[in-house]
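This is the structure, below, for whatever I ask next.
The other protein chains are all here in position, but one chain of the complex has been omitted.
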Amino acid sequence: MPKEVVYSAQIERLQILGPDGSVDESLAQGTLSDGDVKYLYEQMILCREFDEAAFKLQRSGRMGTFPQNKGQEAATLGAAKALRKGIDYIVPYYRENPAMFLHGLPMHYALLHWMGDERGNAIPANLSMSPICVAIGVQTLHAVGIAWAFKRRKEDRAVICFFGDGATSTGDFHEAMNFASILKVPVVFCCLNNQWAISTPCGHQCASETFAQKALAYGMPTIQADGNDLFAMYKVTNDAMERARAGGGPSFIEAVTYRLGDHTTADDARRYRPAAQLESALKVDPIIRTRKYLEAKNLWDATQQAAAEKKAKGIVHDVIGVAEKMPPQSSDDIFDYMYADLPPELQKQKQTLRTDSIGMDPTQVGLQPPRERDTTRGKPMNAE
Amino acid sequence: MPKEVVYSAQIERLQILGPDGSVDESLAQGTLSDGDVKYLYEQMILCREFDEAAFKLQRSGRMGTFPQNKGQEAATLGAAKALRKGIDYIVPYYRENPAMFLHGLPMHYALLHWMGDERGNAIPANLSMSPICVAIGVQTLHAVGIAWAFKRRKEDRAVICFFGDGATSTGDFHEAMNFASILKVPVVFCCLNNQWAISTPCGHQCASETFAQKALAYGMPTIQADGNDLFAMYKVTNDAMERARAGGGPSFIEAVTYRLGDHTTADDARRYRPAAQLESALKVDPIIRTRKYLEAKNLWDATQQAAAEKKAKGIVHDVIGVAEKMPPQSSDDIFDYMYADLPPELQKQKQTLRTDSIGMDPTQVGLQPPRERDTTRGKPMNAE
Amino acid sequence: MAKLDLVAAINQALAQEMEADERVMLLGEDIGVNGGVFRVTDGLQKRFGPDRVVDSPLSESGIIGTSIGLAMAGMRPVPELQFEGFMGPAYDQIVNQAARCRSRTRGAFTCPLTIRVPVGGGIHAPELHSDSPEVVYVHTPGLKVVMPSRPYDAKGLLISAIRDPDPVIFFEPKRVYRAIKEEVPEESYTLPLGKAQVISEGSDLTMISWGAMVSVCLAALDQMPEEASVELIDLQTLSPLDVETITRSVCKTGRAVVVHEAPKTAGLGAEISSLIQEHCFLSLEAPVQRITGFDTSMPYYKLEKQYLPDEDRIMAGVRDCLAY
Partner (left out) sequence: MAKLDLVAAINQALAQEMEADERVMLLGEDIGVNGGVFRVTDGLQKRFGPDRVVDSPLSESGIIGTSIGLAMAGMRPVPELQFEGFMGPAYDQIVNQAARCRSRTRGAFTCPLTIRVPVGGGIHAPELHSDSPEVVYVHTPGLKVVMPSRPYDAKGLLISAIRDPDPVIFFEPKRVYRAIKEEVPEESYTLPLGKAQVISEGSDLTMISWGAMVSVCLAALDQMPEEASVELIDLQTLSPLDVETITRSVCKTGRAVVVHEAPKTAGLGAEISSLIQEHCFLSLEAPVQRITGFDTSMPYYKLEKQYLPDEDRIMAGVRDCLAY
């Protein structure tokens, strides 16, 4: 057989909740309950409020660089809803606060992180997530390792790893996908394709028609979802998580969404982003879409909206208070977490806050007159 | 449209010359002439002889580790035949000597390399190839960069990059594929899937059904070829090179072949390779297949075979002589190629062959009595 | 003469070299349309086109690996890595490929590329945006390593780096990007690689530093009592080191302190201290002091001020050294 087809593949895209708030009932079947949607919608409002407040904190010099999730709430929360709290594990990058909040991370942790305070990464032991990760792509491998540990210990847990479209260009992403598929570990790769990696449009990040097809290189199940559609995101993630838990190995999800804000507060997207693109993206804002759905089903009205917004403001206000009222870290903290046991040199550096050796060793500090050279010592072998 | 197919793909496998030496005439049309095949077959014999001789050199302590090409001759030579000598560019890994030889590399260069002599990498300026590369995967990026330079300068040249199945697991391979497809540079990625990466079978290297499908992740044209089939390898490479030269961007080729030898002379494949697998692979040895073809067409007989083998032995014998008779490098060579201009410290190290500073500086060498401490110098500011 | 900050001086150097040499091209993440996250390449894509000022995908190894290929094939790539914390993924291509290209091919291939990297702390940036990994590359034979402390030097050194036939890592101290403005000649000029600069003469003690720490050293010197006469050397090039300038000074003053941001242990201060000892042993009045970052990870920015050597730590070290 001189010419034969040795491989073929197809990738589907799923949308359940349309931009106008209408839902495909048959596909929605068995996904999110009315209560779920209401709850997630309130979370969306809360997270959007958090983003806006964080933006202001940065602008007023009370916080460093901050990356908003704005516009990606449905993707993040829809996916996160498919996880069992405290059991399944979240490996986030830096833009997926809403998933971490949904699974119990006190919100001020995220603020602390961006306030330049490592305590924001000290995830409480009862939570099932790793901290914010700034280096792009590296965490995909950690996610595979964590899932591997679950598999080795035969724990009934699966991992979801979030990352952006830009992350798919890194070598680590590739190695993670390959390891995961070979090891058949319970991990779901959730690519938040928000169309941009800082100023690089996703069409310049790679030449493939979709990000979903990247998984074909690894023989991994893959799907594209409307990332602004809570239902679709919940469904594809839930399917993938169930497959993972059942021993079916890893899956890939491309969530097509949009970054409504700047890359971070250090960025100005007007330098590179066509205004028209943002405008049309604003029209498919997942919050508006979800609200349309709720209102169409008479599950939501203006009063509830006002109440939810007020509640969100209150929560965020308090959270900022908690973060800003944290007692400052001491310089000891620079040293105390380097090793389980601090080595002697580091102990000295910690105690003296100095590295110059004269200053560190009290017996040396210019207090003693220079000793005479000791000339009694053993003669060099080739001295006359 | 809640559910739609957003991507689909198919990958073909091409075989023109069957294991029994029979050829699909219609597919063979316009590929290799009788003369080409004869010439390439003689090259195969020569390269196989080179491999055997190199093996013996290593075993008798006259050379270090050596990786044989044995079994991959058709893949390498078929692909290399599709290149225009001195115009198109070869970026090899360490197992593709036959391609380098075909395009003019004096054979003793390869020996020098494995004899631990950098002069084996000093590719003559008129050749269009980079030297042997030992680190897996790294050269795929260099190939993209070289192709990029050709494109920037609007030169009518294309690059072929060789690498193994194992290399596809590296991050660099991924980044190279991605860069190439975005930049649309004229490069052909030729994956020699010889079934093994040292002791790792290709089925453990990744979970995908084929290596060819890795290219789908980048939206890159891709095909699988019978790597023991000179015709198929020539054809798929020629197609890909022509596409590259015409501005059509990169392509991927999976050449399915088999490593008949150990990984290198430092390896013992019996530790991990089922004997039966080797046995059946020996039956599809590309040299046997090509000879069958030639004999069936009455282009080859036992006399020619004996003559070709004798000629090969002679050439290889001479090549070994050249390599072994090279005047040894001097230790100067360790220094002389570090920079265009040797910095002063390195000059000293080169002249003295020492790094200890007393030894390096003749004014210091224990010849001078220790100077008295100079106490006339400016008083420290906080001295009494 | 126009007063330029570091960003503008580097931008000008890049533009002039691109103007002067068709082979020069820039690549990196967000350097094109966006002009780089620090705006160092601002306007260059517009001027020279997207084929010469290339927005790359998010792949540091890819950026350097393809640059090596470009360089091998006769181009003069000037890749940017967005922050020194993201040199990690490119480490292998830099250290094991670029640095060895000439020597492993006995000169048949060379690798003239200049890797631009914003470096160092002090700007309240997130994690992995404030490190000082320079010594790793100084330890790597085959590379040159440059780190200017001010705009004038930066322009001349960068032009030299781009013209250098070997791979150069050009570190740009972020803290200086907008902090110092000075007169920078409009025309193209070069400054030699491998030469340190004595920026203030003195007789009692030699202070050696580079990059952003030079300004901190200068500020510390301003507070020094009049009687203490300190000679300040700005290394500018970290590899190859200008051993002569360093040792000539210390053999004269008899005392030395080295100031850098990176952790102390096996930092570049160790090399300088050792060199001084080797070359000025009989003139040394006190051990060479290293005033450096601690042997800890660079803390997040709330504590970076405590981590980075400041005027007080420098003063204390100098005082003890002088009093020894």
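Letters A, B and C mark the chains in the order given here, with residues in each chain numbered from 1 onward.
Rule of thumb we're sticking to: a contact is a pair of C-beta atoms (placed from the backbone, for glycine too) under 8 Å apart; a residue touches a chain by one contact, two chains touch by 3 or more.
Bear in mind that the values here come from a model prediction, so they are computed numbers and not experimental data.
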Touched by the hidden chain, restricted to displayed chains: A, B, C
Among A:Y7, A:F50, A:W114 or A:F179, residue touching the chain not depicted: A:F179
Residues of subunit A (touch criterion as defined above) contacting the omitted chain: 118-119, 121-125, 130-131, 135, 138, 140-150, 152, 171-172, 175-176, 178-179, 182, 333, 337-340, 343-346, 357-358, 361, 370-371, 373-374, 377-383
Residue numbers in subunit C that touch the chain omitted from display: 61, 85, 88-89, 91-93, 95-96, 99-100, 103-104, 127-128, 135-136, 138-139, 141-142, 239, 241, 262-263, 265-271, 273-274, 277-278, 281, 284, 286-290, 294-297, 299-300
Subunit B residues touching the omitted chain (full complex): 64-65, 113-118, 134-137, 166-167, 169-172, 197-200, 204-206, 266-267, 271-272, 328-329, 331, 333-335, 338, 345-346, 349-350, 353-359, 364-366, 370
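Just so we're on the same page, only the chains that are shown with their structure count from here on.
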Chain of greatest Cα-centre distance to subunit C: B
Euclidean distance of C-alpha centroids - subunit A vs subunit C, Å: 32
Whole-Å gap separating subunit B and subunit C, where each centre is the average of the chain's CA atoms: 36
For subunit B, residues that touch 2 or more chains besides their own: 171-172, 175, 178, 182, 370, 373, 380, 382
Contacts with two or more other chains, residues of subunit C listed in rising order: 57, 59, 61-62, 89, 319, 322-324
